[in-house]
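Pasting a structure below so you can have a look.
Rather than the whole complex, this shows some of its chains in their spots.
Labels A and B are assigned to the chains in the order they are written; within every chain, residues are numbered from 1.
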């Protein structure tokens, strides 16, 4: 997923504020699920929701305004009621080589929209996540 | 209402990004209504909602991280289905004199939460807004 760093996301050190990566990961995860045919509105309509229960982020390099950026996404684990999605932010300034600036992963649990208790990962979601 | 400019709100020019003032105004308006005894959740429970239909902002000076800032709020007009709230952002750096950095106002219309059509300003809200 390509991302254009927004001017508003850049702090007075001239780099993207570290908290904004979770917004990028969130958008990238939605695009990833769409791409797998798992539309979030359909998941909700089916009585399920995904909740982020754990995030981890490692920062290796800064991203600046007008850098060219893409976020890669892959599912690294599917458990009984949760799954893990890993992200990498790959960025470069004009003329500079690409590098992995940030890596992170989110653990999502599947919950029921009725009682918000954990539920098994729906079979369709599991298949989509493990397909590749 | 005092506001501590957040590090995340400051852009690479070292000043608060202009769009964030609408967030400050929104928080200031909530505090203002609370202060007048008009709790937004009660308004919603009464079948009404307020929608921002017009914003205007004038920027006279920059606000920087660690400046001391307060936002003043006053209701400047109550019409039949709308009211106007004016804001001023008053800021100073340590040791510097206070100045009005930003002025703005929002026009809110009262709508029904049933059909989202305009409704007269509820009498209790009108009285609260015109009390001072």
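Observations, loosely collected:
Simple rule for what comes next: a residue touches a chain if its C-beta (ideal position, glycine included) is under 8 Å from a C-beta of that chain, and two chains touch if they have at least 3 such contacts.
Given the structure is predicted, the values throughout are model-derived calculations rather than measurements.
Count of copies in the whole complex in this file: 4, from one repeated sequence with 2 chains shown in place.
By our rule, only the chains that are shown with their structure count from here on.
A turn of 180° superposes the CA atoms of subunit A on those of subunit B, with the angle given to the nearest 5. In whole angstrom, the spacing between the mean C-alpha positions of subunit A and subunit B is 33.
Residues 7-8, 10-14, 17, 19-20, 65 of subunit A are the ones that touch subunit B when the two sit in their complex.
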